[in-house]
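Working notes for the structure below.
All protein chains but one are shown at their positions in the complex.
Think of it as A and B in the order they're written, each chain with its own count starting at 1.
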Amino acid sequence: MKLNLKIWRQEDAQDKGGFQKYTVDGIDGDMSFLEMLDVLNNTLVEEGVDPIEFDHDCREGICGSCSLQINGEPHGPDRRVTTCQLHMRKFKDGDDIVIEPFRATAFPVIKDLVIDRSAFDRIQHAGGYISVNTSGNTQDANSIPIEKDNADDSFYAATCIGCGACVAACKNASAMLFTAAKVSQFALLPQGEVEAHERVLSMVDQMDKEGFGNCTNTGACEIECPKGISLENIARMNREYLGASFSG
Amino acid sequence: MAGISKTSIARKFAMALSGLFLVLFLAQHFTINFTSVVSPSTFNEISHFMGTNFVVQAILQPILIFGVVFHFIMGFVLDIRNRKARSVSYAKFNGASNSSWMSRNMIISGSVVLLFLGLHFYDFWIPELVHKYVESHPDDPTRYYEETVAKFTGDPIRTGLYALSFVFLMLHLLHGFASSFQSIGFNNMYSKALKVFTKAFAIVIPMGFVFIAIFHYFNNL
């Protein structure tokens, strides 16, 4: 199939950037969206043009490197997939596709479609851990029984791949779903309860400092999240946060 | 106010609480208005009580005014902040694919309601103040019904505007009411039922207001 692409090009963080139009041909439905971009890039290199820069690594939907706002949706029109798992069979011959970087003030563009998501890392530095030494002198793993439901919920929150689709989808560029997933993962476990108050306060504080928007509960993040992280986590974080604030 | 505006979640929380408070007020307002359809004398009685009772006038009314003003100012503050969180906007943003129009346009529905409040104050509150404090009329516990009905009598434009505003209020509530529970962290086994209730409330109450307006309009043709 043949596709008309409109892709955001930007030399570096300082550059203003703009859209460029490209056409790719010979695209097979079994190819992934990123493989389609590979094809385009190889043609560009052969023509001596700088290829389009985009983040990607594992290409199996788990590392969270790939991003891309495709026709106005993070990771494109398919649900529960990252861009690397979006297959071209979701498009038709002759389709127009607009490809932009995830947009948020807290995610500045580095080059073309590559963005800087280190704000997410800083939120995790602020409290995304349980303060236990790694010396191995801990108690036996089975001495802390954990209710299966809580363990499962903690796991589901922990499946977040940190891709930033939640921020990209949110009309307010809010990072609440990401932060909530990180807070919930620990808040649901007895090991994490001890520091729960301090954790939620400092992570939310960092989230605010990074310049993400406020959550207005549109729910777009949950729908676009490739891992389907639930909005319940946001409610939980709100609860945790208010509890922590009121108890001082 | 300074403390509340400090962090995103606290702001959200304050927004939700003030919203919930306004929802309560709305329910109360609707109940009183509805009596105008059933029994003009009851309507007059309650209106008179509300307009003259010390607690309502001196304590509840200022709280309400504060609630309204706070909700609007905070709403605009949040919207401005949220716009700043995405300094370069998308060329293509397909919001409809993942969220409702209502949830994405609270600022629009809210602004329409704000404009309506202007009209409403012009129609009722300001005349009421003038009546009570400027012109110092004698106490008349039976005037409310007629004054209310008079506003809609022979005025299809006002009635229409009134109805349209309440449609926007409905849109505002369809997202806002349920959303406020999420904001205060209420999410448990009752959430589903609660959501149904909030949606029903968001439709029934504003449409009830519209019904009352249209009722009086047609009743006095």
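Here is the rule we go by: contacts are C-beta pairs under 8 Å (C-beta built on N, C-alpha and C of every residue); 3 or more make two chains touch, one makes a residue touch a chain.
The working rule: contacts and distances are computed from a predicted model.
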Record-based protein name (UniProt) of the chain missing from this complex, from "Heme exporter protein C", "succinate dehydrogenase", "Branched-chain amino acid ABC transporter permease" or "Potassium-transporting ATPase KdpC subunit": "succinate dehydrogenase"
Chains in view that touch the one left out, judged over the entire complex: A
Residue of A:17, A:72, A:101 or A:162 in touch with the missing chain, whole complex considered: A:162
Among A:186, A:212 or A:241, residue touching the chain not depicted: A:186
Omitted-chain contact residue, chosen from A:111, A:171 or A:236: A:111
Touching residues (missing chain, whole complex) on chain A: 11-12, 28-32, 34-35, 38-39, 41-42, 44-46, 48-51, 53, 55-65, 78, 81, 84-85, 87, 89, 110-111, 114, 116-118, 120-121, 124-136, 138-142, 144-148, 151-152, 154-155, 158-159, 161-162, 185-186, 189, 191-192
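We adopt the following convention: only the chains that are shown with their structure count from here on.
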Interfacial residue positions of chain B with respect to chain A in the complex: 7-13, 78, 81-82, 84-95, 97-100, 103-104, 106, 175, 178-179, 182-187
Contact footprint of chain B on chain A as seen in their complex: 6, 8, 19, 69, 71-73, 77, 98, 100, 103-106, 109, 169, 171-174, 176, 204-205, 207-208, 211-220, 223-224, 231-232, 234-242, 245
